[in-house]
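Only a single protein chain was left out; the remaining protein chains are all shown in position.
Now for chain A:
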Amino acid sequence: MKHTAQEMITQYGPAYFGRMGASISHDIKNCLAIMNENAGLMSDHLMMAQKGTPLDIERFSEIVQRIEKQIARADGIVKSLNNFSHSMDNPEQQIDLDEAVGLAFGLGARIIANRNININHTQAADKLYVNGSLFFLLFLIWSILEKITENLASGALLNISSIKDENKQVCLSFQCEQPFASDFGLEASGRTLDLFQAKLVLDDQHNRADLIFGN
């Protein structure tokens, strides 16, 4: 049964936005908490200096650097959120596959981190493009990523690489030493596959899944 993009947005859009929003806001809160404690530390040092303890410039500089690091981190998170928010602007566009993988992973990084899964993303030597909606590509990549990592043991390493296969088709490959779940039927991503004329191929050992794009 074919589903229109609009039907799919109505059905899966809010849940995906909600899940990613929760993951991102949690990360931003962590950045704010670190900045808050380090700003407090600076305040403590200044208070001690006012009472006559000489200010340790090196120590003070370290604290400033920690705050700057968290500002850069929060900025990256908000940029991802902004890109995600605009992902529905164009129903059809040429998308850089590796950029989309980076964004999909960045949005759900907290969820993957909580599962203690390490992801190694190897980008293609030349840029590979996929045509379609960025929102649905992110949703498709995330659905696969979430399903795959759901059953992996803590500490597992998942390799993701974008390649052009022997038929010159753009392919996103997910590989792990451990087998993925045998039940690989993804209702939502199954429908999204149609939008990209794509297919998901799982090998016999269940430790490699290839997302092969048709357009």
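Please note the rule applied: a residue touches a chain if its C-beta (ideal position, glycine included) is under 8 Å from a C-beta of that chain, and two chains touch if they have at least 3 such contacts; residues count from 1.
Keep this in mind: contacts and distances are computed from a predicted model.
Student: Consult the UniProt record of the chain that does not appear here and report its protein name from "Cytochrome P450", "Energy-coupling factor transport system ATP-binding protein", "Response regulator" or "ABC-type quaternary amine transporter".
Tutor: "Response regulator"
Student: Kindly state which of the options A:33, A:71 or A:157 is in contact with the chain not pictured.
Tutor: Only one listed residue reaches the unshown chain, and that is A:33.
Student: Among A:10, A:116 or A:178, single out the residue that touches the unshown chain.
Tutor: Selected residue, touching the omitted chain: A:116.
Student: Footprint of the hidden chain on chain A, which residues?
Tutor: On the side of chain A, residues 22, 25-30, 32-38, 40-41, 44, 63, 66, 69-70, 110, 113-116, 154 touch the unshown chain.
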